[in-house]
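The block underneath contains the structure these notes are about, expressed in structure tokens.
Removed from the display is one protein chain of the complex; every other protein chain stays in position.
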Amino acid sequence: MTDIKELKIVEAPDGHAGAGFFATSYSAVIGLARKNSLWPLPFATSCCGIEFMATMGSHYDISRFGSERPSFSPRQADLLMVMGTIAKKMAPIVKQVYTQMAEPRWVMAVGACASSGGIFDTYSVLQGIDRVVPVDVYVPGCPPRPEQIIEGLMQIQELAGKESYRRRNSEEYQLLMDSYNIK
Amino acid sequence: MSDIIKSQSNILSSNNVTIVEEADNELMTLNLGPTHPATHGIFQNILKLDGEKIVSTEMTIGYIHRAFEKIAERRPFYQITPLTDRMNYCSSPINNMGWWMTVEKLLEIKVPQRAQYLRVIVMELARISDHLICNSILGVDSGAFTGFLYLFQEREKIYEIYEEICGARLTTNMGRMGGMERDFSEVAIAKLRKWLDEFPKVMKEFEKLFTRNRIFMDRVIGVGGISGERALNYGFTGPNLRAAGVDYDVRVMEPYSSYQDFEFEIPIGTTGDTYDRFIVRNEEIWQSLRIIEQALAKLPTAEGSYFANIPDYYLPPKKEVYRSMEALIYHFKIIMGEIDAPVGEVYHSVEGGNGELGFYLLSDGGRTPYRLHFRRPCFIYYQAYPEMIKGVTLSDAIVILSSLNVIAGELDS
Partner (left out) sequence: MIVVSKDIILEELQGKYGEAILEVSEPYNLLTLIITKDKIKNVLEHMFEHKQWQLNFLTDLTAIHFPDLIDNEFCVVYHLHSLVNNFRIRLKVFIPLSNPEIDSATSIWEAANWMERETYDFFGIIFKGHPNLVKILNVDEQDYFPMRREYPLEDQTRRDKDDAMFGR
């Protein structure tokens, strides 16, 4: 007989189960739902974008992690993946796309150029997108391997899964948004 | 269009419903903005549409301007290769080799035959890689996602071959002044042979899906055509020019790196429309496969080693550095960038994935170039886009843009 490997599926959060009910905390269940269905907005500008296309391909499939539908519309996306160099001309557009996204939203800076300007320390390149938007996860590399991008996605999943339900309404978060002039 | 509205409004107004009549000659402005799923790369087109047809467009580029030419004025020759990588990042080995050939022309270094054959193999792999992206994305933009998935799996295998040769997948930084940094290992050649066996089947499958597919043909035949003379006036080169009927290929006209030793054909099209560009790129993939097979066959009998004997410019092997004084001194001088280039100006061009990629290098005798200018084919032929999309619908404009293979890194330097 052939060995069928145990399929690992997502585990249920801690809670109290009974006949016909399961009691747990909101943040656990909502975190579970959010982290396993992050829809990315691939903001691919340059070489890292090609590595993202490779990550989307069938070899390093990113849809295994729930990112089945890359959405190019900010209104329907959860995760803004900025991949590639952001020039100063493009910075207002990154900010605009970020403000158009609905909460909860996460930002992943993929590549050295998005994290800190990369090898382009010039007058025309924004030295890291955290000059204009708050970033949750930085994935270094030039370009990072698809495995690294997936690791970055898994870290976002950690953040999304453990996020407090009230974080986005807290004062700290508001201060963070104000420091970037984002309403 | 307005007659229909008038007649309908007559019918409806008799039922006491008023219709606001559409004003004639009012054009709609549509922003095909920098971030758009169908533009691979970031550039903006503000289109003016009359109903469905495009009347004019205003193009804005520069959203990824990284000032390569200014950076190059401050880097020694070895450190400019990573910059050239990031221009046309879909086929970075061609950019790298083009840069090295320019420097070798300036320094008058003769590259041995084996190194030239190795370079040819790598460049043709890169060309295949570039055309695979362009054609599969053309499929995605006309609605067919499958081709993309199949061909990207093959590109992963090409990446594995690059990794064996130089260690990196995408931005390869390959080659050195006077040859390559290391010979192809046994594993690399084995992987290459395996890939050469398996790739034609996948390519044939891709062609079966698209080339005589009724839906695809209806979408792309007759769309975005440009004549040979207009293309030449616009400075087109590469597959786009060959699709318009002009057989200009830098590899044939001014053979570099022993291309004259290989037998291959230049596919040309007739009308220069999107279908011709698609077919020309497919045919070029087959011709590149031919070249790689010939190069692999000729490799054992090639003369020379994988690098030229120029200790002034080529890093000595590490074993020598630890043992001999001369090698240590050369190593130090080269790494610290103490090697000066002669005074001179040189222009060299290679056949990149998109056309004639030219390097204009002016050296004033220092360790960095005085001026380095990249002749980027994308930048030059993208100017023809407004002419190509006059009078077509928006979906056709997207398909034309995909087939031109505009890569933002090359567009904006």
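Note that the chains are named A and B in the order they appear, and that numbering of residues resets to 1 at the start of each chain.
Note that contacts are C-beta pairs under 8 Å (C-beta built on N, C-alpha and C of every residue); 3 or more make two chains touch, one makes a residue touch a chain.
Everything numeric in this text was worked out from a predicted model, so none of it was measured.
Among A:71, A:127 or A:148, the one in contact with the hidden chain is A:127. For the options B:93, B:175, B:358 or B:409, the residue in contact with the chain missing from this view is B:358. Within the set B:74, B:204 or B:390, the residue that contacts the chain not displayed is B:74.
Those residues of subunit A that touch the chain absent from the view are 88-89, 116-117, 121-125, 127-128.
Within the entire complex, the positions of subunit B that touch the omitted partner chain are 61-62, 65, 67, 69-71, 73-74, 105-106, 230, 232-235, 246, 248, 253-254, 344-347, 349, 356, 358, 360, 362, 370-371, 373, 375, 379-380, 382-384, 412-413.
One rule holds for everything that comes next: only the chains that are shown with their structure count from here on.
Each chain gets one centre point, the mean of its Cα atoms, and the points for subunit A and subunit B are 30 Å apart.
By the touch criterion given at the top, residues 33-37, 40-42, 62-67, 70-71, 82-83, 85-86, 89-90, 133, 148-149, 152-153, 155-156, 159, 169-171, 408-409, 412 of subunit B touch subunit A in their complex. Partner subunit B is touched in their complex by these residues of subunit A: 43-47, 49-51, 53-54, 57-59, 72, 84-85, 87, 89-90, 93, 97, 119-120, 122-125, 142-143, 145.
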